[in-house]
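Sharing a structure, written as structure tokens. Questions coming.
All protein chains but one are shown in place.
Up next, chain A:
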Amino acid sequence: MGNIFGRKRRSRVTEQDKAVLQLKQQRDKLKQYQKKITLQLQRERELAKQLLHNGKKEKAKLLLKKKRYQEQLLEKTDNQISNLEKMVEDIEFAQIEMKVIEGLKIGNDCLKKMHEVMSIEEVERIMDETQEGIEYQRQIDEILAGSLTAEDEEAILEELEAITQEDVELPEVPTEALPETTPEKEAVKNKPKPQLVAAS
């Protein structure tokens, strides 16, 4: 992976870049031309002034005529420059658009390839199998749960109710007597809590 070889093999300058450069070169030339003319205009104005001072009105008039003509030229070159610049921008934008399309194309190909891997039948089959798996798991759950429900579910419900009731009573606890709670275990567990709340 020699650097020099990498660069020599393919230049990163495209045909479009060359076209842009050419347009810009042209623009530079026009700009130089403009600079020349503006300088000339200034000089001629001074000269015309001087001629007027010396009483050479006709000559001054002629000079001003020439100046006017050059001003028109200047305007024309302005237009040409803006044309060139527009062209440059168009090319640059077209290049960007090309890149965008390239990107979209790659994305599209990639999507297609991935879709080839996951055909609809395959997805359906997988989904069906998953469904079956879930069903199977549920059956297992039921069997396992069935052996426990009788006593435990009731106990759970009871505990749940106890907790919810306590939660409702919580705000009143500090004012009234404490030991009025139902099961002994929970009473012991919950006692510290209301005290803490009240203290803070």
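Just so we're on the same page, a residue touches a chain if its C-beta (ideal position, glycine included) is under 8 Å from a C-beta of that chain, and two chains touch if they have at least 3 such contacts; residues count from 1.
The criterion applied here is as follows: contacts and distances are computed from a predicted model.
Trainee: Pick, from "Vacuolar protein-sorting-associated protein 25", "DNA replication complex GINS protein SLD5", "tRNA (adenine(58)-N(1))-methyltransferase catalytic subunit TRM61" or "Large ribosomal subunit protein bL17m", the protein name that UniProt gives for the chain of this complex that is not shown.
Mentor: Checked against "Vacuolar protein-sorting-associated protein 25", "DNA replication complex GINS protein SLD5", "tRNA (adenine(58)-N(1))-methyltransferase catalytic subunit TRM61" or "Large ribosomal subunit protein bL17m": the hidden chain maps to "Vacuolar protein-sorting-associated protein 25".
Trainee: Pick out which of A:46, A:75, A:92 or A:129 touches the chain that's been left out of the picture.
Mentor: A:92
Trainee: For the chain left out of this view, which of A:18, A:105 or A:125 touches it?
Mentor: Candidates A:18, A:105 or A:125; residue touching the omitted chain: A:18.
Trainee: Using the touch rule from the top, list residues of chain A that touch the missing partner.
Mentor: Interface with the chain not displayed, on the chain A side: 3, 7, 11-13, 17-18, 20-22, 24-25, 27-28, 31-32, 92.
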